[in-house]
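One structure is given here, and the rest of the page talks about it.
One protein chain omitted, others in place.
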Amino acid sequence: MRLPKFEYFTPKTLNEALALLKEQGEGAYIMAGGTDIVVKMLHGRLRPKSVIALQEIDGINKISFSPQEGLTIGATARIVNILSHPDILQYYPALTDAVKVMANIEVRNMGTVVGNLCNAAPSADTAPPLITMGSVVVLTSLEGERRLSLDEFFKGPGITAMNQGEIMTSVFVPLPQPRSGGSYKRISARCGVDIAPASAGTMAVFRDEICSDVKLVLGAVAPIPLRAYRTENLLRGKQWTHELIQDAGYEAAEESMPISDCRASAEWRKKMVAVLTRRTLVEAYERSKKN
Amino acid sequence: MKHRINFKVNGDEYSLAVEPWKTLNEALREDLNLTGTKLGCGTGDCGACTVIVDGKSVSSCLTLAVSVDGKSVTTVEGLAPSGDELHPIQEAFVKTGAIQCGFCTAGMEMAALHLLNHNPSPNEAEIRAGLSGHLCRCTGYSQIVEAISVAAETMKNSQSEEEEQ
Partner (left out) sequence: MKEFSIIGKDVPRTDAIVKARGAAAYTDDMKLPGMLHGRILRSPLPHALIKNIDTSKAASLPGVKCVVTAEDTPKIKYGNWRLFPETQDEYPLAIDKVRFIGDEVAAVAAIDKDIAEEALELIDVEYEELPAVFDVDIAMKSEAPVLHDYCPTNISVNRKIKYGDVEKGFAESDYVREDTFTVHGVSHAYLEPCSALAQVDLDGRITIWTSTQVPYIVQCLLASTLGMRENDIRVIKPFVGGGFGGKMELRTWEFCAALMAKRTGRPVKFTLSREEEFLAGRRRHPMKLHSKIGFKKDGTIVAKDLKIQLDGGAYNAMGPTATFLCGNFGAMLYRYPNYRFHGQHIYTNKPPASAMRGFGAPQSLYATEIQMNIAAEDLGIDPIDIRLKNAQVSGDKIPDVATISSCGFVESIQRVAEMSGWKEKRNSLKLGQGIGIGCYSFISGGVFNWFNTQYPFSAAEVRVFSDGTAHLLTMAADIGQGSDTVLKQILAEELGLTMEDIRMTSADTAMTPQGDLGSWGSRVTLMAGNAVVNAAKKIKEELFGAVSAHHNLNVIHEIECKNGRVQAKTRPDYGLSFGEAVALVQKANRGEPLVARGSYTPRGKGLVTPAFGFGAQVAEVEVDKETGLVKVKEMWTAHDCGTVINPRSVEGQLAGSIQMGLGYALSEQFVMDGGKTLNANFADYKMPTAMDMPLSHVTHVDTYENEGPMGAKECGEGLASPTAPAISDAVYHATGYRCKDLPITPEKILEHVEKTEDVGLESRKTLHCDLEPEPYKIG
């Protein structure tokens, strides 16, 4: 339970950070808020050669929003700032839902959304809502910038599509479509300080009483935040009924691939996927009426 | 390699050479002998090590000491204005019986300070949410919640008195 020894760098510019990352090579890790990386180091799951902290780089801690362009969350923007952002609450309430239940106040004061994504835990709370919103991550390296759909970002527990030498400098969230609604919910055996054993995020678009488009992402029930394509197909283009929502719950449970661990059994997780899927669909529909 | 950091703790300037893997908790407790900040778990799950860095409550066990270079830290030792007086939060903790073993107390008080700085009139649910990252095994939290609402009242009253003057 002691931190391993490592070198520490606080570059002042992004270019400096990228140069360091290249120079240090394998074993160099980026630190934003530190709440995940430090815990991993304490548990001996990570022994970095060097840690490159982004906190002193100007301009990457911003949250910017315009009703024309959408939302951009910078690499070092803290979770607490998402929580208190009025535009996010208005346009992206499912993201507010997610950050509201994340960890605890101290961790939210330290941690970042981008860090939550890069840590790539299957239970990462911000991943399901951000994926359903069609978010795109911006990965910067010395060679330049590339944009990747968040949907394609997660490759396994702690494994992402990021290449050596890349830093996630921001995540872009497009504007919600008219008549769409989003929701994020999770199960927790305890109100605060919890890592959810199951979660679900939904974004659905409605035309009259028809669900014209939908995205459903399940958390903590697969090696990555899981896009539930079969359930989405089942919902898309259908008349919005109680039965449809019930069926979607069952389908999502079928589609999920949970494991049993110290937090819950696989069987119960599947059941929770059904419940959460239904509950997020109901809330997404309610919220769509306001857009 | 050690890094030189300059930071303020409870208004005092400090200059330390620290190894990067040293946490703020260790720097406070071992280098500055400010042992009021406790270490209950070391993984950010219990809240006992909470301090305020630049106006925000953080877990000192997850904060690298190198990262507070140039910043301002407040610990439990910085709450009371003098040796005879207590901060209204401390006063309320003492009066309501919110302290038993006392090991969670510093963290709870710092959480209360953060909460009341951002929300001077919290309701009970907001106080409880403000303590969600803080574990206590002795009190069942009820007297702590009571203490924070008593402190909120006192702080509001003294603020309005100041404004009247």
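The letters A and B name the chains in turn, as written, and every chain counts its residues from 1.
Going forward, a contact is a pair of C-beta atoms (placed from the backbone, for glycine too) under 8 Å apart; a residue touches a chain by one contact, two chains touch by 3 or more.
What you see is a predicted model, and the numbers here were worked out from it, not measured in a lab.
Considering the entire complex, write down the shown chains that touch the omitted one.
Counted over the whole complex, the chain not pictured touches A, B.
Out of A:Leu89, A:Ile195, A:Leu244 or A:Val282, which touches the unshown chain?
Within the whole complex, the residue contacting the unshown chain is A:Ile195.
Would you mind spotting which of B:Pro20, B:Gly40 or B:Pro122 touches the chain that isn't drawn?
The one listed residue touching the chain not shown is B:Gly40.
Looking at A:Asp58, A:Glu143 or A:Glu267, which residue reaches the missing chain?
A:Glu267
Name every residue on chain A in touch with the hidden partner chain.
Contact residues on chain A toward the absent chain are 1-2, 5, 187, 189-195, 261-265, 267-268, 271-272, 275.
Given the full complex, what residues of chain B touch the hidden partner chain?
Per the touch rule, chain B residues meeting the hidden chain are 21, 29-30, 33-43, 45-46, 48, 75-77, 79-80, 86, 90-91, 93-97, 99-106, 109, 127-129, 131-145.
Operating definition for what follows: only the chains that are shown with their structure count from here on.
Quick one: which bits of chain A touch chain B in the complex? Just the residue numbers, please.
Touching chain B from chain A are residues 1-8, 10, 34-35, 38-39, 41-43, 51, 53, 55, 80, 103-107, 109-110, 191-193.
Going by the contact rule at the top, pick out the chain B residues touching chain A in the complex.
Residues 1, 3, 19-23, 42-45, 47, 50, 56-59, 62-64, 66-67, 69, 111, 114, 129-135 of chain B touch chain A in their complex.
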